[in-house]
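This report concerns only the one structure given below.
Excluded from the complex is one protein chain; the other protein chains are retained at their positions.
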């Protein structure tokens, strides 16, 4: 399993059929190829059901999209942090805007991922919420205004102040957390803009998964990072 | 992947560490061995993360413990029926008392599993609720009074009228659905009692997963079924 | 508090500001006036906070929009069936598409309302779900395809087969339950169409609350009922 470095390109497979099952493995291989060729760190987050086969197939870091705030035991239909780790994930997204959690559950999951030495990436919608979760000491925070997700309009263009305000508020509470920029990223220019604003990577989904040529998009992202 | 026959012994792995990751595969192999030796149909339901590796490893039917009521697309942290099917599951539990769903979501998931030719097993807590879900035409209904789950007290002993009332109410609406008996089953006698009351199999979890010798427990279950 | 008769016009105040607080009382007075003048039974469902003052002010039947599936005790932020009854409600909506519930909770709330001799009105989105809830023996079922809510397009025009299929499926399980027709009703003609299809009343919200002249709309509804 690959190590995490920044700048990071983290690709969220969501529940796209283009990134489910065998196609998740195929897309993961393209991500691995782009990462190896450009020496830019790229991670990916497939559905729970695909973590094992994807992690078996590729050397890039694999994340879960979510883990449940439950402990081992009688919790039918839930998935443990231990389970995603044993399947090959090195970390997990937490509180994505499409899978939001109660605050005490976010805190419990971050604690659990720390105990298991996993990488926690908390998603937040606004600067104040980013600051709030920064106090929980996750490894990473991904700022994603939900209204921009899937639009192709990057937050760095539409609302750059959301990114800069986030960084300012988060740094009041937490000097070390890695800040990623998400929502609406589709081009190398979007990635470059995210880095210029002070973030250390991007969280991207449809911009890669639904692209005609995902490999080519990733190469563009990597070139923007290398030039930055 | 194995075919489903009744009487069925369906083993829910929940989020027990004894049935997570590599241990899920090991336990699945014991289930397969017991099923092959006794010619009693046995299925199992591991966590989402373990479906693929378990289904690769064994020939008995594999179920998901849950699928999310979402369609392919932007649904981070959810798991599609398509995804569990492609990972190797032939069906899924729905609405387990530890993962209850809104009624319209139960209906939507049953519809989706039908479209995908998967086996739907809806869990219900009381006879009236069993009757309600029978109208949705699932393949199976598992009756599990939540207050007995994990107690070692089988519903067939503690509340046999719950089972017989369930069968009576369900048959008013649906003649074909397979009815399973769950909650508190730990011995061959419990399985025999469930069949005597008119059910066509059992849904069991800790009685097998937490047993000192799960294989031996399964053999006892199978003998009770063969004698019935 | 008024008695319920069919045909019934039941007006859901939702969280419209036009039907909150003092304005809820004013609108309730218009409903009462229209009901008394036309001798058509009209009920209304304000927010929890307005039940007491509305029930004090008018003689028409008052419903809650929801009650929580909890018993008396340590349940901060929830509202008991006992509480809405003591505030003056004679019944409650259950499982509105904007406030959906887990199936076991629907069953528990219907049971509680029966114990308290309150009128239960379960909302359902499709015929199969209507049939499912019919087995729980509520007093009323309101069929509301969510995609039509607030559109001004009545189900009786857009999808009359949803209404007739609902009636057919529900009657297989339950001969007595009153069936209401909801979603998209704005005119007397819509009400007449709902009754022609075999329902015994309407559940309406924006068609009255957001109307320029709610009283006039109610008079039109009543005339359609009287002529039917």
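For reference, chains read A, B and C in written order, and residue numbers begin at 1 within each chain.
Here is the rule we go by: a contact is a pair of C-beta atoms (placed from the backbone, for glycine too) under 8 Å apart; a residue touches a chain by one contact, two chains touch by 3 or more.
Being a predicted model, the structure only gives us computed values, none of them experimental.
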Touch partners, limited to displayed chains, of the chain removed from view: A, C
Hidden partner chain, touching residue among C:6, C:20, C:164 or C:187: C:20
Options C:29, C:48, C:114 or C:171, residue touching the unrepresented chain: C:48
Candidate in contact with the missing chain, chosen from A:80, A:136, A:149 or A:225: A:136
Absent-chain interface as seen on subunit C, which is shown: 12, 14-17, 20-22, 45, 47-53, 65-66, 68, 70-80, 82-84, 86-87, 93, 96-99, 149-150, 205-206
On subunit A, residues whose C-beta touches the chain left out of the figure: 95, 97, 100-107, 124-126, 128-129, 131-133, 135-137, 169, 172-173
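Note that only the chains that are shown with their structure count from here on.
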Chain-level touch network, classified as line, ring, star, complete or other: line
Equivalent interface positions on subunit B and subunit C, same or different at half: same
Computed distance of Cα centres, subunit C from subunit A, in Å: 44
Between subunit B and subunit C, centroid-to-centroid distance (C-alpha), Å: 37
Multi-partner residues of subunit B (each touching 2 or more other chains): 97
